[in-house]
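Then we have chain A:
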Amino acid sequence: MGLLSVAGVVAGYSAADEILKGVDLDVEAGEIVAIIGPNGAGKSTLLKTVAGLLRPKAGTIALGGQRIDGRPAREISTLGLAFVPQEANVFARMSVAENLEMGGYVDPRGAKHKIAALLERFPMLAEKRRQAARTLSGGQRQILAMAMALMVEPRILLLDEPSAGLSPVAAEQLFATIRAINREGVAIAMVEQNAHEALAIAHRAFILVDGRNSRSGAGAALAADPEVKRLFLGA
Partner candidate 1 sequence: MALLEITGLRRSFYGIAALSGVDLAVESGSITGLIGPNGAGKTTLFNCVSGIVPPQGGRVVFDGADITGWRPDRIARRGLVRTFQIARGFPGLTVMENLLLYGPDQPGERLLPALCRLPAARRREEELRERARAIAARLALDRVLDNPASALSGGQKKLLEIGRALMTEPKLVLLDEPIAGVNPALAEEIGAHLRRLLADGLTFLVIEHHMDMIARLCHPVIVMAEGRTLAQGSFAEIAARGEVQEAYMGRRWAS
Partner candidate 2 sequence: MTDYLVAMLTFAALYGLMSLALNLVWGMAGMINLGLVGFFALGGYASALLTHRFGLPIPVGLAAAFLFAGACGVVVALVTARLRGDYLAIVTLGFAEVVRIIASNEIWLTNGTDGISGIPGPLRGEVPPATFNLVYLLIVLAVVAIAFFLLQNLRHSPFGRVLRAIRDDDQVAAVAGKWVIAFKIEAFAISSGMLGLAGALYGHYTSYIAPDAFVPLVTIYIVLALSAGGTGSNLGALCGALLIVFFQEGTRFIAAWAPGLGAVQLAALREIAISATLILILRFRPQGLLPEKLPRLAKR
């Protein structure tokens, strides 16, 4: 039994359309899993469904053996699963410190210590702790968004296209941070357009096509597969 197991999930934004048509996904404790696939395959929808922002119409989602499908996002966020959306993932008009505080809203115990520890870990955030989050650059904002997610000491972090819109330099730094967080034992499931980098750091990867699982396997093996290369790596 993995840490997160998703089985046969069907979901969509309205009664009529199904974006996910039966998707399986599993993440073991402590690993990095990349989810890649063409546009419209349902990658972001999958993360939103797992995080509880969308209600699955069928299938099961379990976190550490406990069913979480159909429960609202704010409940799921108390169970050790933290979701970082792709856009608008910080409170733009609140200060960096307040953002961290809101990151740990569900469990205010020891928040001061956790904030202090995170500010020590990310000196850039400490420097700007009183500044409004909207004054941060794109890369800094992603770091803040992840730091907010770490406030709940999650077992697993869901990242939706963390490198979208970042310059290659900023993306590189971001992936290094993701790896560092993972080395501390936090499992990571991330959706990425940037398949090169994602496969390079992922232990395993899932490929979604048109709302269904297409391939899965070790990140390096998939990266070397000629068909995957042709489809997703633009080679």
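Regarding candidate selection, all candidates are chains of the complex that A comes from, given by their letters.
Methods note: a contact is a pair of C-beta atoms (placed from the backbone, for glycine too) under 8 Å apart; a residue touches a chain by one contact, two chains touch by 3 or more; residues count from 1.
What you see is a predicted model, and the numbers here were worked out from it, not measured in a lab.
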In-complex contact of chain A, chosen from 1 or 2: 1
Residue numbers on chain A that touch candidate 1, as the complex places them: 37-41, 137-139, 164-172, 193, 231-234
